[in-house]
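Only a single protein chain was left out; the remaining protein chains are all shown in position.
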Amino acid sequence: MSAELVLFWVFAAAIVASAGGVIIARNAIASAMSLVACFFFLAGIYVLLWAHTIAALQVLVYAGAIMVLFLFVIMLLSLTESGPVAQLSPSRILGAVGTAGLLAALVGALLRLPKTLPTWVSDTAQVQRFGTIKEVGQVMYTQWLFPFEAVSLLLLVAIVGAVVVAKPRI
Amino acid sequence: MESPLVPYLPILAVLLLAGLMAMAIPALTTRLGPRSVNPIKSESFECGNPTLGTARQRFAVKFYVVALLFIVFDVEAVFLYPWAVNFRALGWFGYGTMLMFASTLVMGLVYIWKKGALEWES
Partner (left out) sequence: MNTPSFGLDDFLPVLPAAILTAGAILLLVSEVFLGSATRTYQALLAVVTSVAAGALAFSNAFLPAHAVLQGYAVLDPFSSFTTVVVCLGTGLGALLGAGFLKHRNAERGEFYALLLFAAAGMSLLAMSAEFITLFVNLEVLSVSTYALTAYLRRGPRPSEAGFKYFILGAFAAALLLYGAALLYGATGTTHLSEMAAGLGAAAKAQPALVACGFFLVGAGFAFKVAAVPFHMWTPDVYEGAPTPVTAVMSAGVKAAAFVALVRVFLFLGPVFDPEVVFVIFSALAAATMVVGNLLAIPQRNVKRMLAYSSVAHAGYLLSGVAALFAPATVAPKSGVLSASATWGADSALRGEALKGLLFYLLAYTVTSLGSFGVVGALERREDETKGNAWDLDRFSGLAQRRPFQAAAMAVFLLSLGGIPPTVGFMAKLLVFRAAVDAGLVGLAVLGVLSSAAGVYYYLRVVVYMYMRPAVEGMQTPERQWTTEFALAASALAVVGLGLLPGSVSDWLSRAGLIFGQ
């Protein structure tokens, strides 16, 4: 087994464990901290996929900025440790069955994937090169212009939305 | 196939070092330092004052607005990295695209600035 494969299983197991921790923890802060751990291990998986840029962003934006926002919201809501215990109700059972079904379908689909690279990957060297910030930049500002500029519109809308929804005095 | 992990070896070294420190320092202090436990000493330290209530107090919603605006501009900064790395290669064309992107967000900055969303309301 190569080092990558060993690390993959380490990260994968850690992701499942920390994601489980997010939903199982009674304490909202502990939940949030599990999520941070989950984000970090996910960044590890991205590295194994040669997606260096995404891995860095995962740590910078998700584990950094977005988790701060999560914690602010938790403190804003001032959740206590003794939250209400979820009761079983028909809609909850239906939701659980639906989620389990979705999981089963996805796992089934992924298990059936051939163990080879997808046919559309013609150049394996390109896969190794592609994920660096330099390579991403080279295509993003030339070949992906329209979605890139659309993102600036999305961010502008997010600014206005944040002010409209949450600013104390408007 | 070259490993994607090679550039991360320094990070591994830092992690190992940090882990080692985190284990060594508490171990050394408990082994070497003198111990005297009393109730006052084990209280949380608030600059010498007696502790007041719990640390879990409600934060004001204004923190949330600031955090949200921070994320938006953080994401904007993220889009600047790949551009900065390729700045020369992209040339004036890249400059134009980034100008368009950034000027849209500058309008947002002007708006929140004048709106007073960056002020600390009390």
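Lettered A and B in written order, each chain numbered from 1.
The rule is short, and it goes like this: contacts are C-beta pairs under 8 Å (C-beta built on N, C-alpha and C of every residue); 3 or more make two chains touch, one makes a residue touch a chain.
No experiment lies behind these values; they were computed from the predicted model shown.
Checked against the hidden chain, the listed residues A:A12, A:A25 or A:A158 yield one contact partner: A:A158. Within the entire complex, the positions of chain A that touch the omitted partner chain are 105-106, 108-110, 112-114, 118-121, 138, 142-147, 150-151, 153-154, 156-158, 160-161, 163-165, 170.
The omitted chain makes contact with chain B at the following residues, 86, 89-91, 93-94, 104, 107, 110-111, 114-115.
We adopt the following convention: only the chains that are shown with their structure count from here on.
We define each chain's centre as the mean of its Cα atoms; on that basis chain A and chain B are separated by 18 Å. Taken in their complex, chain B has these residues touching chain A: 1-5, 7-8, 56-65, 67-72, 74-76, 78-79, 81-83, 85-86, 89-90, 93-94, 97-98, 100-102, 104-105, 107-108, 111-112, 115-117, 121. Within the complex, the chain A residues that touch chain B are 2-4, 7, 47-50, 52-53, 57, 60-61, 64-66, 68-69, 72-73, 75-78, 80, 124, 128, 131, 133-134, 136-138, 140-142, 145, 148-149, 151-153, 155-156, 158-160, 162-163, 166-170.
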